[in-house]
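Scroll down for the structure; my scribbles are underneath it.
We show some of the complex, not the whole, and keep each chain where it was.
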Amino acid sequence: MRAAIIGGTGYGAIELIRLINKHPYLEVGSVVSNSQAGNNFSESYPHLTKIINQPLVSFDVERLVKENDIVFLATPSGVSSKMAPELVDKGIKVIDLSGDFRLRSQNEYETWYKHSAPEEEYLTKAVYGLSEIYEKEIKSAAFIANPGCYPTAASLGLLPILKANLADSKTIIIDAKSGVSGAGRGLSLTSHYAEINENLKAYKLGAHQHIPEIEQVLSDETGDSVTITFTTHLVPMTRGIMITAYVNLTEKLSTNTVNDLYNKFYENHPFVRVRPAGAYPSTKEVSGSNYCDIGLHVDPRTNRLTIISVIDNLVKGAAGQAIQNANIMNDWDVRTGLDSIPMYP
Amino acid sequence: MRAAIIGGTGYGAIELIRLINKHPYLEVGSVVSNSQAGNNFSESYPHLTKIINQPLVSFDVERLVKENDIVFLATPSGVSSKMAPELVDKGIKVIDLSGDFRLRSQNEYETWYKHSAPEEEYLTKAVYGLSEIYEKEIKSAAFIANPGCYPTAASLGLLPILKANLADSKTIIIDAKSGVSGAGRGLSLTSHYAEINENLKAYKLGAHQHIPEIEQVLSDETGDSVTITFTTHLVPMTRGIMITAYVNLTEKLSTNTVNDLYNKFYENHPFVRVRPAGAYPSTKEVSGSNYCDIGLHVDPRTNRLTIISVIDNLVKGAAGQAIQNANIMNDWDVRTGLDSIPMYP
């Protein structure tokens, strides 16, 4: 199957290419970049010299649909909302990595994204692609809204305890930390080396567009109307996200009991690995891979659960989960093309 | 005044020397290192070549007291507990940077530090040197237990709202992040470059020895018996601590109101700077300096306050606050020798 990639010069696209290249049933098809059309790929990314030799092309729906079997949109929010409907209408499978089709409510979208929402019809058509949770829906979907990086780590970390009805969803606090690649290749003072290196900063308190996405998933899955406190921090590293989530337990539980519950929850999901009590994953332990590793600690003094959940923001938080969803949609083993070992150190 | 420094080859001692060197009323006196006695200082630290030319000496109480006017102990926990009493008994002013004399209870000490506690008598004599809060007690003290790095950032961040009786002390969660220099110069896999670079890890969940220290200060100052949830993370940078603290407000307050309260609380304390609403300090903004910068955000949806508090762990979190305490003990302006601009970038 030929996979088209739109938004070809961003980090999301680059990671899709890295992963598709190792996938036995997918191959890199058209790579679209309107701004760089005609240029050779390796001019922007010399690491692809002699590997990806094709020129970048401009967005042309007819050709795209004719020459490819599936389309990955690695375009920014506001761009996907325009391109995706055209492609969906043509009947080709579409996986959108932007935030444009993740929220069901146009209102919520406009409140948090600060520009106009996609059409209602497509918001309804899109299936939220949190692979471990919505496997059934994804299997029959033609259009996937691939989850955000923070929401992936946060939801996978929180859902087992919430769905077991053992935690008070009114007490959820998510302290999130991300490497800088999450902000993409666009230039900005907040991605400027001398400002970020040897520095740690909090940003967008109470204003991050991933807040309503996380609340939507947690509310859907618990039946409550969940409101979270969510803080994001920029860490001086390129890849990796860590979520440290806090929630009050509604029963006295030991760390071991909670670990068992998580292990059971994810027993058929090879990409989620739960550490034994007393051990906590670090971001490097999943670097370059599609794993989400989770560590758990119950403080017996406060009966509060602390959840550490780490992913590679460009893999499980973006391109990897997109491939995982393509695997599910095509009834391939979920690990297909995603079974490489994290790069350590 | 001649200042002796004990524990002369650790990062705490090095930072004391850097700061004392610029202090108009203090000069570097004896520098003690039992393991390196006789060696030239710049062999261990070539950056001090032609600046500090004296040899390291071994610990000799009589000589130390005779040749110096104040002693800074930059020794590890378990070592200070042995050296400090001898010095205190001789009547010389002592400022201990270790954790040995910070907790008033021997029991608590042994629970968290896992070795035997110092003698009760000296635990009682020691004044806890959180400069902004205990200025009066420090002024008349002869023996200071200099606060830990995390407790300094956490206490300065939390006390204004807690002392105003506007927050529920049962809901305090502190998500702490530190650079690697906090772990000192001792070799360990958790300070090994290839393990730490491009990595983020959580450690010592529910087990960090700074937990009882923070709880003691917050309990003392609020009159409640405060129990906190505290998580520490290791960030790939050398210097800097950030505390992200969460607490439920007991009244509806706006971010601006809370900012005013903090500004008022610290109006006579030049080293605490409160950012305006919507702005949050980053660790680099205090690098190399004695500032503690604070940013605040009230989420109107949950009425929860998020507090960002940053310090340089080696300055305000160790050597700088020690000098600040020496200034207070000697009735010098609190800024003496500490007025340099943070090194940015």
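What to note about this one:
So that you can tell them apart, the chains are marked A and B in the order they are listed, and the count of residues begins at 1 in each.
Here is the rule we go by: a contact is a pair of C-beta atoms (placed from the backbone, for glycine too) under 8 Å apart; a residue touches a chain by one contact, two chains touch by 3 or more.
Quick caveat, the model's predicted, so the values are computed rather than measured.
In this structure file the full complex is assembled from 4 copies of one chain, 2 of which are shown.
By our rule, only the chains that are shown with their structure count from here on.
Rotation angle, chain A onto chain B, C-alpha superposition: 180 degrees, expressed as a multiple of 5. Spacing of chain A relative to chain B, judged by their CA centroids, is 38 angstrom. Here chain A touches chain B in the complex through residues 173, 175, 177, 179, 194-195, 197-203, 205-206, 227-229, 231, 233, 235-240, 242, 244, 246, 280-284, 287, 295, 297, 299, 301-302, 304, 306, 308, 310, 345, going by the rule given at the top.
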